[in-house]
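Worksheet: one structure, shown below.
Excluded from the complex is one protein chain; the other protein chains are retained at their positions.
As written, the chains take the letters A and B, and residue 1 is the first residue of each chain.
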Amino acid sequence: MDQLPLILVWLTLLGYVAGAVTGLLCLRAGKVANVGAFGCAALSSLSGIVASVSALATGARDAHQPVQLLPALIPNIQFTIRLDPLGLFFTLIVSLVGLALSLYSLGYVRSFHGRKNIGVFGAFFNAMLLATTLVFLADHAVFFLVVWEIMALTTYFLVSFEHEKEEARNAGVLYFVMSHIGTGCLILGFLLLFQASGGYGFEGFHAVGAKMAAGPRNAAFILFLVGFGIKAGIVPLHIWLPVAHPAAPSNVSALMSGVIIKTGIYGLARVWFDFMGPPPNWWGVTVLAIGTISAVLGVLYALMEHDLKRLLAYHSIENIGIILMGLGAALMFLHTGHPLLASLALIAGLYHTINHAVFKALLFLGAGAVVHATHTRNMEEMGGLVKRMPKTAFFFLMGAVAISALPPLNGFVSEWLTYQSLLQGFGTTSSLVRLMLPLSGAMLALTGALAAACFVKAFGITFLAQPRSEHAAHAAEAPPTMLLGQGVLTAACVFLGLFPTQFLKLLDPVTQQLAGAQLSTRLSLAGGLVLSGATATGGTVSTAGLVLMALCLLPVPLGLWLVFARGTRVRRGPTWDCGLQGLTPRMEYTATGFSKPIRMIFKALFRPRREVQREYDFSPYFAKNLRFESHVEEVFQTRIYRPLNWLVWRVSRRMRALQAGSLQAYLIYIFVTLLLLLLFAL
Amino acid sequence: MNTALSSIIASQLIALLAALMLVVQLLLVAQRMLLTSIRLFALQSLFLAGIAAVVAYFHGAFHVYVVVALTLTGKVLFLPWLLDRQVRRMRIVQEIEPLVNFPTSMLICGGLTLLGYLVARPFTSLERLGNNTLAVAITLVLTGFFLMINRRKAITQVLALLTVENGVMLAAVALTTYGMPLVVELGIFFDVLVGVMILGILVYRIRETFASMDVSKLSQLKG
Partner (left out) sequence: MKPDALAIILQTGLLLLVAPLVSGVIKQGKARLQNRRGPPAWQPYLDLLKLLRKDMVVSEHASWVFSFAPYVIFLTALLAGLLVPTITLQAPLSLFGGVLALVGLLALGRFFLALGGLDPGSAFGGMGSSREMTIAAIAEPALMLAIFTVAISAGSTDLSRIVAATQGPAWSLLNPMHVLAFAGLFVVLLAETGRIPVDNPATHLELTMIHEAMLLEYSGRNLALMEWGASIKQLVLMTLLVNVFFPFGLAAGTAPAELGLGLLAYLAKLFLLAGIVVLVETTNAKLRLFRVPDLLSAAFVLAALALFSTFLFQ
């Protein structure tokens, strides 16, 4: 019985391998490859879900010894995995999202028929899931880096899968470059840890930070923050994210935004809470500040987008920010010696991690279905889809409510936990930094409200009112498998939103491992109906209770209807058009118009430019032709990356002198370097 | 009423009035109508007089009553009347766009307040009356300076100077339990009074000469 999770994990890993192999074997038979590869992926992720849930539910401690996956071919490098709680929790995330995505892909990749090779796609998809799962389970630094790179590579291939589009190629390259800078930082970081522990095994790294001197320890902190931060997409390292995520096919976008960026969060949690020992104060403060900035800037840039998938990608930055707020607060509380509060903050962060994975994947799948049906990502050409794609619209609306942190869905619950930990943490210290807690709470409130504004725009402009283009007018509902994938994630959103106390039990072993406290019994009141803020007086919330209560109150408006409005008729009529000759879609509010007030209020950040050209006969108010252009400056690109890019170019030009073009010259370089190294070693 | 309770009430009242002075100062920063600004200043001075009165009453320090009377006549009635008349004579109603826009200057003032509280923190144990009056006093001085830098009309700059002076007075009244020696207070008071009257005349002259109150025009005076 104890071995069940391990067996299931083996099944999962082998299943992904089988899926990849099936895909490669059926290169010529698209339909078979589709069913084979994604069927395997679905079954494997199902087994992954069962494995992680069963292991976490029985309170997986460190009881599970490292398991050798492959025989050690090279000394000092072992391909071992270990089923520890943190890894299992993230395995649950990847498996849950993977299941929904595999189902969705069954229908989605049909659009590739004749255009693209589905077998290759399926193989990469499985390989990516395999690598991601292994990232979460790897127990050895070198093995971790190997699967980390495999994950990055497969992602790169999938981002540039539609390589006939220039956008996809550029996005792939940008992703590749940034990802490698990150990996470089990680290698340096692991080397620092190796110096202190004398091995590469994760077990040896446990609490190794306590043995390190302050200098290398802080250096490792920063290296890991940058290395994993690039993958997670924190501001200002985020620039690849809004480019790469939308360029990929939608099911891959969902996996990237839902899971791949979470590998960054996994790495940070692993390093900070498992390896680095008791944190100094400035770590937590820095992380909280970065999280807050990422959250606010992410959502502000999202508001400016009218490309549906880019908008969602920017929201990933926002949500990573919210997750980091939880982790940063946890670090602060660990510093002041409050394991209970640290656990609460950690739970908030981790719960938001799975929530974001679920609703972001759901939204990307919805966006994928919409793009599939309308052949555009530009929201200004959509509209009216709620009548043409009612089920997709419903699922997207649920996702929108969840990501806007509105009750009763899951985004609200994790933000509620974040607020609680921030507020309760205020009393733990009398130093000034505690003022940061409520202030970043206020910024979280701003983020939530802006996210709501953004999703009113995303849902309203995309799905409501009249269709704004021919394509949108003739859109058709997505095939059943695609709907099934979205349905699974919607169900997960509802479950995580209404029954958080049930789910939080799974987090007990994780917080025990990382912060040394278990909270789920304290967090649950009234038989699990009510979520409490961990202290007796802190505050309570019950999303399920609120829903029940709303149902109980429903007789009030219905009663009014029955008593007073009986016998009234409902007539359909045109929308008020100010007496003109009917309303056309061109008169509707646009996505750009919707976000204009925000653009004006935050103009110091956006530096909006607009150009208006009018052609008119007698008065500018009656233009015959009007061209309107509006741009927003992406501050990080123009202020940080462009100068950096320029610098690199200049340095490279200088370096060109070294590039002689003759083989002998290169051999001399290598030889001289070798000699120098040998001399250095003397 | 026993003495402990009455001293708690006194310190509550002082803290409250000081907070109100701070609120008025923020309103001044956010206000662009000159006449309203002048009234806000009068209100702030009224709160200052209130604090002085509370101190005087609870400590039976009669010379502080003099401060109260002087503040009331000078800063609540006379100076606002003077400035009001001048603004009306010059027929200018609105401040032009400040250097820093309003939301940002609000946030800057928030930051300055935080700074004021931080600076005042080590001295809290010295105070017996009102928990944060010193902090408020320092904040008034800081935001007053900021206001002077941020605005362009000479009248607003005079008002800002006056709020700086209010801050100094607040510190004088509240920090030292019995107020500063009366002579010093009178000195400050008349200094400022005369200063403002001269400034008022100057503003009028500037206006006459340049047909504007914009102090940035003064740069034309250099040789």
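Structure notes:
Definition applied: a contact is a pair of C-beta atoms (placed from the backbone, for glycine too) under 8 Å apart; a residue touches a chain by one contact, two chains touch by 3 or more.
All values derive from a computational prediction rather than experimental measurement.
Of the candidate positions A:A57, A:A72, A:V177 or A:L554, contact with the unshown chain belongs to A:L554. Across A:Y104, A:F364 or A:F412, the single residue that touches the chain missing here is A:F412.
Of the options A:P278, A:P480 or A:P597, the residue whose C-beta touches the omitted chain is A:P597.
Of the listed residues B:T113, B:N150 or B:N166, the one in contact with the hidden chain in the full complex is B:T113. If you put the hidden chain back, the residue from A:T58, A:N170 or A:Q466 that touches it is A:Q466. Mapped onto chain B, the footprint of the missing chain covers residues 8-9, 12-13, 15-16, 18-20, 22-23, 26-27, 30, 102-103, 106-107, 109-110, 113-114, 117-118, 121, 124, 131-132, 135. Those residues of chain A that touch the chain absent from the view are 383-384, 386-387, 397, 401, 404-407, 412, 416, 419-420, 423, 426-427, 430, 432, 434-435, 438-439, 441-446, 448-450, 452-453, 455-457, 459-461, 463-466, 525-526, 530, 533, 537-542, 545-546, 549-550, 553-554, 556-557, 560-561, 564-565, 568-577, 583, 585, 587-589, 593-598, 600-601.
In this text, only the chains that are shown with their structure count from here on.
Computed centre separation for the pair chain A/chain B is 51 angstrom, with centres defined by C-alpha atoms.
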